[in-house]
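Below is one structure, written out as structure tokens; the observations come after it.
Note that one protein chain is taken out, while the other chains of the complex remain in position.
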Amino acid sequence: MNNRTDIRPGSTMERVNANLARRYAKERRFRRMGMGAIIISLLFLTLLFSSIISNGYSAFWQTSIQLEIHFKAETLDPDGSRDPGLLSAADYSSLVKGALRGIFPEVKKRKERRKLYALVSSGAAFRLRKMVMSNPDLIGSTARIWLPADDDVDMLVKGYIDRDKPEAERRMKDFQIAWLERLQREGRIEKRFNTTFFTAGDSREPELAGIYGAVMGSVFTLLITLALSFPIGVAAAIYLEEFAPVNRFTDFIEVNINNLAAVPSIVFGLLGLAVFINFFGLPRSVPLVGGLVLTLMTLPTIIITSRAALKSVPPSIREAALGIGASRMQTVFHHVLPQALPGMLTGAIIGMAQALGETAPLLMIGMVAFIVDIPAGMMDPATALPVQIYLWADSPERAFVERTSAAIMVLLTFLMAMNAVAVILRKRFEKRW
Amino acid sequence: MAGLPLFKHPLKDINRLIMHPSTLFFTLAILCAFSFWIGKRRALTIADGQIRNLHSLPGYYGYYATLWCAIPALTLLALWTGFESNIITALVIRGLPAELQHLPADHLNLMVNDIRNLVSGNIVSGEIDPAMRAAADHYQNLRQISQAALAVVALTLSILGTLLACRRIHKAQRARNGVERAIMLFLIGSSSIAIFTTIGIVLSVLFEAIRFFQAVPVGDFLFGLKWSPQMAIREDQVGSSGAFGAIPLFAGTLLISFIAMLVAAPVGLMAAIYLSEYASKKMRSITKPLLEILAGIPTVVYGFFAALVVAPFIRDSGSLLGLDVSSESALAAGLVMGVMIIPFVSSLSDDVINAVPQAMRDGSYGLGATRSETICQVIIPAALPGIVGGLLLAVSRAIGETMIVVMAAGLSANLTANPLQAVTTVTVQMVTLLVGDQEFDSPKTLAAFALGLMLFATTLILNMVALYVVRKYREQYE
Partner (left out) sequence: MQTLIKQQSTIGAADRRTVGRVTVENPRIRCRNVHVYYGEKRAINGVTLDIGRNEVIAMIGPSGCGKSTFLRCLNRMNDAIDGCRVTGDILLDGQDIYDKRLDVVPLRAQVGIVFQKPNPFPKSIYENVAYGPRIHGLTSTRSELDEVVELSLQKAGLWDEVKDRLNQPGTGLSGGQQQRLCIARTIAVGPEVILMDEPCSALDPIATARVEALIDELREHYSIVIVTHSMQQAARLSQRTAYFHLGDLIEVGMTNQIFTNPRHRLTEDYITGRFG
């Protein structure tokens, strides 16, 4: 027997020790790879969040321009009747233009004038109209009013347009910048909190676009999803966990649920399009159909988590109830279900969070339309928050990048809040039997 | 306040209020509550106030009456709303002038859409001619009649149901068993929805796909090398038939999924290994939730990030190296998709690795193995089936992922294996074909369903295999 194959007690230590350095080097390499994997993931997470936040936080402020608006009676209400019909049809943009001309009397050429008027958002006229409609006494008076600036102005003030670039390559020309600088010196430019972003629907003009319409669309969609998927999911879980006999049918249901949980979400969109819209003739783009599709999509999640919650209720509770003569149905509804409910709620919230972030199936059923109005019900055309993000991300204007990021921040806030509630719920009601 | 719209046509508004579905629903709910009370009272009367004279608790008789009140009416309501629109549309079409009725199917569809839009007050695509205006009025009229009829029939049904239930209540009646049987049916029905969903998916995708294959041969679709689904708007236009060869899409999907798995598999697996075998408890409690955040971020956010940050970065660094990188490269989409899948892979692997019994680890450590030796030579081989199953599920997810590729990968159907070029995927094409205005019978729209069929079939097979492998693996250690 040569030395290499000697395994008598203690004879191997020399060889073991000889290899140690090499083995530990390998160990360190492996460990570093694991650490690296974690670092890569977290680095990406940080990068994603920091780029979204750094791009998006400025959207919560909107550049406004202060103008002296003279609510000329001859423009708004020539006959003094205060008739709402006439008031709403009046030319409010001329008030804005007049105010701008008042500040820059030296601008005379038509072309330059048009550029000058473009400094203020086209939404300014609407705002003035709203003010007059709610308070007709304004007519004839003069007031200093903050009006939203155009998105290009907004971008320039926020520093997204590089002033050092050659003039031909930027959207704001030198003379426009000069005007703005003058306005700035006069204290007429200010970044104010962007309420429009939270109260308006979609718009082609970035400075007038808001997420409220999309948020309401998401709310209606999720209400339907919750109202349908939670009871159905819980009922299915109860049947499968408490009553279902072990047979082929039950097996088949389980296979189906597990598979559906892994079917791509876009396929659910196709189902919604073919069944709800084409077959049942429901309208396109409405939260009702969106809710139905998302219900089918989240059901597997809710069923699976609800079953886990039921499983965690110890059999002794069931035996106790059955032992005093309760029916199986009574046992489940009086004793098992209350114990499992927090776990089921957690699952429902997680399912809802998943549904809130879902985009692809909603594209399929037409919830991607450009919709300005705020939906008032589940049969009104609507988009959803993630779809709004998708739509804005496609828009070329620089100002929409900022708004997209801000909308993402809002969406992520909602999602994190939902997940936090789920975690708290789980912690609070977690029982150790 | 005279100008407020509510008072303009008071009668019409009240009419609308009565007809509104939610009003009907609300009335039904009140009726149900009422029937519960009646049923309970009836039971108590029969029992002379002695509950022990009854088979079940009085409440069950109440529920029994409620069921009779609600179920027939709700079933009717569901069926009615389900088919109302189709029937009315058919009636309206029949009422159209003869020359309009004989239009080709897709034009007719377009017009019906316009009529519906007219009714709901939306913008109409074409100009409104008197015939259409008349049809819209007809439609409106029919709908009002239908709503009113529905309200009457449903309410009658629920009242009749309640009365019938009350008549049937007697002392020995097993109301509880009846109610429980109804609940049981509801439970079974709820669990069968999973089956119906699958059937629904299969049927809807299959039917439209078959119609597509009637226009485009299966062989051309599966093996064609050119994809350009542009269909002519007019029939006499040149090149009116698009090319529907799906190979470039399959190749693009595989390329992007491959890149994604190249990122997700090693990183996800190593992260899971590090967290379960190396990390301290404290580190685990911090890192795991952070990884879960990564999993909870909606895909549209990843897509935006890919298009805004990653793709330009790759293009710029590529041009620094003198490479010609497309601004919508497969690499950017694949990388970001990979990151999206990391937490998925890591949580599945984590489960699988933790299922390896501690005795295996003890056995290896007891022989003097280092951690990495134990992991690479004992734990991973033992967990391999589970890990493979998890990776298959991840592949299925990558193939079906939509938003990242829609936003970051291109539309051009290049047949290439170069990750720096733009490719397109099955899901991207499905979205492009179905988003926006379309007619439902053109091969272009139907192609989306054919692609959907391929997608569903592929992911279904992957899922089945993966779930089977994982289940077998778990049984081994249970």
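In order of appearance the chains are A and B, and numbering begins at 1 in each one.
One rule holds in what follows: a residue touches a chain if its C-beta (ideal position, glycine included) is under 8 Å from a C-beta of that chain, and two chains touch if they have at least 3 such contacts.
These numbers were taken from a predicted model, which means no experiment stands behind them.
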The chain left out here touches which displayed chains?
A, B
Using the document's definition of touch, tell me which of B:Thr23, B:Asn141 or B:Gln377 contacts the absent chain.
B:Gln377
One chain is left out of this view; which of A:Pro9, A:Pro105 or A:Pro245 touches it in the full complex?
A:Pro9
Where B:Val152, B:Ile199, B:Leu323 or B:Leu367 are the choices, the one touching the absent chain is B:Leu367
Listed in rising order, the subunit B residues that touch the chain left out are 281, 357, 359-370, 373, 377-378, 381-382
Across the whole complex, the chain not displayed is touched by subunit A residues 1-2, 4-13, 15-20, 22-23
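Note that in this section only the chains that are shown with their structure count from here on.
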Quick one: subunit A and subunit B, Cα centre-to-centre, how many Å?
18
Note: in the complex, subunit A contacts subunit B through residues 16, 23-24, 26-27, 29-31, 33-38, 40-42, 44-45, 47-48, 51-52, 55, 84, 231-233, 235-236, 238-240, 243-244, 252-253, 255-260, 262-268, 270-271, 273-275, 278-283, 296, 299-300, 303, 327, 329, 353, 356-360, 363-364, 366, 368, 381, 386-387, 389-390, 393-394, 401, 404-405, 408, 411-412, 415-416, 419
The residues of subunit B that touch subunit A in their complex are 3, 82-86, 89, 116, 120, 122, 176, 180, 183-184, 186-195, 197-198, 200-201, 204-205, 207-208, 266-271, 273-275, 277-279, 287, 290-294, 296-305, 307-309, 339, 342-343, 346, 368, 370-373, 375-376, 393, 396-397, 399-403, 406-407, 427, 430-431, 434-435, 440, 448-449, 452, 455-456, 459-460, 463-464, 466-467
